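Missing here: one protein chain of the complex. Every other protein chain is in place.
On to chain A.
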Amino acid sequence: MILLRNVSKRYPNGHEALARVSLSLDRGAMAFLTGHSGAGKSTLLKLIALIERPSRGQILVNGQDLAVLSARQVPYFRRRIGIIFQDHHLLHDRSVFDNVALPLVIQGYRQPEIARRVRAALDKVGLLHKEQAEPVTLSTGEQQRVGIARAVVHKPAILLADEPTGNLDPHLSREIMQLFLRFNQVGTTVLIASHDLDLISSLGKPTVHLHEGQLQRRALEP
């Protein structure tokens, strides 16, 4: 599903965020990406979501070589993945419902279909009763769950999460991870960057460790 071959990323300022990283994640698999901050976890996720382009190497997502995708095709590519951030990127000028509806609105879904899917997504994260709330009135954990609902509302084949539990206490973190496990159980490919090693090790999923832009544990190499 996700395949990286000798991928390097050097930023214009000379900083080499990733160096010859190769990685393979099968359809329906789930894996964790660990490492200190600055190890290149975020860069790797950004490359898969086409927020950044690699300096060298090849990335295939769902059989699609990302290098051949033009800027015009990027939006259609992003519609097949869901992205979750440490700071949830919610829009504060609209309700929880409208935040979650955004991907569907962009894809031109009709209102009844939008309402049905948004409520289904909010139900999955346990926030159906908060659909008309303003994001600022929610707790950090709830805001993160709204971000997750938005990432899965259009039923993406791939879910990418960058430190989704970064701001949460251990109990809430575990809840969020259980949520990702459940999405993975219904066939979604999940890749999560996190430095919460204790939590990760308890979940029994493969882990890739990045150190200064290089892969350390080679568990997931092709």
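Throughout what follows, a residue touches a chain if its C-beta (ideal position, glycine included) is under 8 Å from a C-beta of that chain, and two chains touch if they have at least 3 such contacts; residues count from 1.
The working rule: contacts and distances are computed from a predicted model.
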Check your understanding: Of the candidate names "NADH-quinone oxidoreductase subunit J", "protein-serine/threonine phosphatase", "Cell division protein FtsX" or "Arginine ABC transporter permease protein ArtQ", which one corresponds to the UniProt protein name of the undepicted chain?
Key -> "Cell division protein FtsX"
Exercise for review: Specify the residue from the set A:D65, A:D123 or A:D169 that touches the hidden chain.
Suggested key: A:D65
Exercise for review: Among A:H36, A:R56 or A:R79, single out the residue that touches the unshown chain.
Suggested key: A:R79
Review point. What residue numbers in chain A mark contact with the hidden partner chain?
Key: 3, 49, 51, 58, 60, 63-65, 68-69, 72-73, 75-79, 83, 89, 91, 93, 102-103, 105-110, 150, 154
